[in-house]
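Okay, so here's the structure we're looking at.
In this view, the complex is presented without one of its protein chains, the others remaining in place.
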Amino acid sequence: MARMNMIEAIRSTLAYQLQKDDDVLIFGEDVGYFGGVFRCTDGLQETYGLKRCFDTPISEGGIIGVAIGMAAAGLRPVVEIQFSDYIYPAYDQIASEAARLRYRSNGDFTAPLTIRTPVGGGIYGGETHSQSPEALFTHICGIKSVIPSNPYDAKGLLNTAIETNDPVMFFEPKRLYNGPFDGDPDKPAMSWDSSELGEVPDEEYRIPLGEARTIREGNAITILAYGTMVWVAEAAVRSHGIDAEIIDLRSLIPLDMKTISASVEKTGRCVVVHEATRTSGFGAELAALVQEHCFYSLEAPVQRVTGWDTPYPHALEWHYFPGQARVAAALEQVLEAA
Amino acid sequence: MARMNMIEAIRSTLAYQLQKDDDVLIFGEDVGYFGGVFRCTDGLQETYGLKRCFDTPISEGGIIGVAIGMAAAGLRPVVEIQFSDYIYPAYDQIASEAARLRYRSNGDFTAPLTIRTPVGGGIYGGETHSQSPEALFTHICGIKSVIPSNPYDAKGLLNTAIETNDPVMFFEPKRLYNGPFDGDPDKPAMSWDSSELGEVPDEEYRIPLGEARTIREGNAITILAYGTMVWVAEAAVRSHGIDAEIIDLRSLIPLDMKTISASVEKTGRCVVVHEATRTSGFGAELAALVQEHCFYSLEAPVQRVTGWDTPYPHALEWHYFPGQARVAAALEQVLEAA
Amino acid sequence: MTKDESDTNSDLYIPEPLHRPGDTPDFSHIHVRRNDNLEQPDVLVDSYETERHAGGLIRVMDMQGVASGPWLPQVTPDILRKGLRAMLLTRLMDDRMFAMQRQGKLSFYLKSRGEEAVSVAQTLAIRKTDMVFPTYRQQGVLIARDYPMKRMMCQCLSNAGDSSLGRQMPTMYSSREYGFFSISGNLGTQFIQSVGWAMASAYKRRDDLAMAYIGDGSTAEGDFHYALNFASTYRAPVVLNIVNNQWAISSFQGIAGGQSKTFASRGLGYGLASLRVDGNDFLAVYAVTRWAAERARRGGGATVIEHYTYRAEGHSSSDDPSKYRPNEEASAWPYGDPIERLKQHLIVIGEWDDARHNALVDDLSTYVRDTYKEAEALGSIAAGTGIDPKTMFEGVYEHMTPTLDEQARVSGVGTWRE
Partner (left out) sequence: MTKDESDTNSDLYIPEPLHRPGDTPDFSHIHVRRNDNLEQPDVLVDSYETERHAGGLIRVMDMQGVASGPWLPQVTPDILRKGLRAMLLTRLMDDRMFAMQRQGKLSFYLKSRGEEAVSVAQTLAIRKTDMVFPTYRQQGVLIARDYPMKRMMCQCLSNAGDSSLGRQMPTMYSSREYGFFSISGNLGTQFIQSVGWAMASAYKRRDDLAMAYIGDGSTAEGDFHYALNFASTYRAPVVLNIVNNQWAISSFQGIAGGQSKTFASRGLGYGLASLRVDGNDFLAVYAVTRWAAERARRGGGATVIEHYTYRAEGHSSSDDPSKYRPNEEASAWPYGDPIERLKQHLIVIGEWDDARHNALVDDLSTYVRDTYKEAEALGSIAAGTGIDPKTMFEGVYEHMTPTLDEQARVSGVGTWRE
């Protein structure tokens, strides 16, 4: 069993898929010879050849359009959008085409493609290297949305995503690439060596899409989180000694409503945490669902801790980022509410 | 005071704005000589000249990109996207550029433009002439989202939208262009002559963005709706004799939370209705907000009546459309819940 | 900073079409020549040597039906008769369905009158294993490939015989079996997808190519640029067809084309072989398509073909073209009608006559009428489609999800849970 960071977990999974299935092709901006700006495809071109892992023009719409055509023709493209902030030029191809091809053709054509893209802030990337656009995809039926919070899950979920016959958005929290991150930028960076979830078995395994992971059990309150915020929430809970149950959603669509409901019915309180802009973020859907499903168990309103309704600022990024203090404050508020 | 349908109300407002302000330019696909596929710009080119109202290439990204440049240069472009289903190629220009120009330049440059686009189904338009993508814009800070449900409001809101110094999405429920629509496709079409809200004063007036309209007062339950669904809800309430308060939001961003809270605090129950796909629709935000603000007044969970999580189908569109029966069923369920 | 008018040349320019309602159409600036002296180059020629072909107009038939010149294709009279038949059938079906739309049986319809040679000749010039990425105006492809017309009609009627379960608007066909990619209502999107298909074909070392279509108006979308660019970068075996039928709903081709000479010439800047062809000349369309297909199959990469033609009717059943162009413009179009011209050519070469033609038209009319009756018997938007509402919830994903299952249950159509 190897300790890996998330980049290595992703890279080794991509390598396995290339190895296993000739129909898997990897492409995107700078992913070929160079191996990607975050190094997730480093060495793949060298090992598997120019045609299996190659560079594309800077044309996100073109990348996804080409991937759809390939997927319809029987290949299984895995593409990278360099930063999720740059996915919008491809939005039409994703929302109008990839997501609906199966439906509109009644299964005559399908688009089994995986779109990998880094999300989240905390790297002083400013408004165009920090966004978390997942809610723009969860609103689009026909596409799945996945977001791992650790190397172990990254491998299991990515294997499943690539082998799934539906298009999958695979969001990679870039702040977690090299280690867990608890939201404190002043602490020295941690590595995945320090975490159990950095242990990535050599054998191939799959994690089904739609199964959440309970990161921590607790009875007083349920925290729904995903990506980087799982670790921030965990640290907030730990440092404040709160008896919280933390659920790492892992997959937003499909969503593991069963696990969520069971937890909230147990705790009677719920806080939703994400990094994206608050209004119409995925937290809104979670809050709506939780109160629909668990209204009579709820002792306090579901609260959201999120990024603000501003662009992600550069200098003030730690004022934007929903850190431990904000999570803890919300937890306490919800715990005190009666 | 003239009776007008919504097309006439929009057209006369555009004419007024062209007349009043040389900096207002109107453009989009087929809006020039032809006057728009829904006739909203009919005659404007003839009256105000080729340069004030003109055709563009079929390039939604280009249309918005050009509009941003013009707006930054001091003009006040009012563009039409022929169907909101076709707005995605412009998504990057709207979300990354128009919405953020003021912020990122600290007010050095701004983008006061209005994007008019028809939304909603009920015209057998299938998956690409029926969508309601408002939630994809409410998640983007820096842009406002407006949706009138009648000719009177259309005029007042459009005047404000055009004169606002922020970019505004102006969604036009196409099913309401020619008359109110209560969700029953088998009934003969109604005209706006039959409705008070078809009375459009000749003088120019403005309706502030962020003020909802209470369409009907009631004590038993609050219905939050906008666009076509205001009329469907109204009909459902009327035919089922329910003592509901119906709030027509009119503007989604900014949102009139005051009116919403006051109503739900009074009624203790709330149903949210929209035509868009359910998951991560604007109804999620509304449900989340209502339970955040009014939790202790709520006697039952906030329910959502929405389009299903499928593409808008052609043949089965009346199975997709959230009609009176579905609204009524939800109302009854929420009224019965204890 | 605003100056006196006299002081500046600056002014916003808005292009306008030649004719508007009330004008008498005048195409006398178009000089119809037999051909532009455009030789047929080797299929692997450097793309830059197609410059004159991109700016000129490749033609084979003159207006009297006499065929000649370097692009004269080798094609048997049987194939030409098959083409004539498919074009006629396309037009007759269009007419029938449009009439039925007017009677309220269909929600919408869209004809291809005047452009039948493009889809039919091209289809006969490629292989059945080549995948076509059509727009909504290439119904001729399915007809030329002998797709069952009843199925087309059932699609348009959104009835129980529609293999896509009434999910799409009329005319938005899909058939993998017949090499016809699912049509998208979003203009342009399929153009770049076709390049991906072609790249997959090359990667799999298959000989199949992709055949993509886009309208003159839709070339303004980003997808057009993506397609030409990716096709050039990866030398994809694809034929990128621009159908320049002069109109995009109410906008004349100069709105999308701007000051550029031809749409075909756009291809040159991307390093793609680029040809411009008289789209109403069946033989010329056939010839350029053979050339482009062979180029692609032999590793020469993509070709851009502009089909210079004319949309002889309204945009669709929702349109009223008399609002923005003179009604007489269609008949004034100097390149005539593709069906008439092929018929004339067949007569000129002694392979056809009026009597056979009329008999064929009668036959096909009967066939269309009878087939329509059979199709309508399976339902329509007007009379009830017979489509099971439960199907609405299926096929969003490969497998039913709990969320959709629950929504189906709420809607009253049942559940997939046991």
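Letters A, B and C name the chains as they come in the text, with residue numbers starting at 1 for each one.
The definition used in the following text is that a residue touches a chain if its C-beta (ideal position, glycine included) is under 8 Å from a C-beta of that chain, and two chains touch if they have at least 3 such contacts.
Since we're looking at a predicted model, the values are computed, not measured.
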Chains in view that touch the one left out, judged over the entire complex
A, B, C
Per the definition of touch given earlier, which of C:34, C:176, C:206 or C:323 contacts the omitted chain?
C:206
Selected from B:7, B:53 or B:101 as touching the chain missing from the view:
B:101
Of the residues in subunit C, which ones touch the absent chain?
1-3, 5, 7-15, 47-48, 129, 199, 201-208, 220-226, 229-235, 237, 254-261, 265-272, 297-299, 301
Where the missing chain touches subunit A, by residue
29-30, 32-35, 37, 50-51, 54-62, 85-86, 88-89, 124-129, 278-279, 308-311, 313-316, 319-320, 326
Subunit B, residues in touch with the chain not shown (by the definition above):
25, 51, 56-57, 59, 61-62, 65-75, 77, 89, 92-93, 96-97, 101-110, 141-142, 144, 164-166, 210, 254-255, 257
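The rule is short, and it goes like this: only the chains that are shown with their structure count from here on.
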If you take the mean of the Cα atoms for each chain, which one ends up farthest from subunit C?
A
Hey, which chain is the most central one here, using CA centres?
B
Can you list the subunit A residues in contact with two or more other chains?
61, 89, 92, 96, 103-104, 141-142
Residues of subunit C that touch two or more other chains: which are they?
165, 167-168, 172, 184, 186, 222, 396, 403
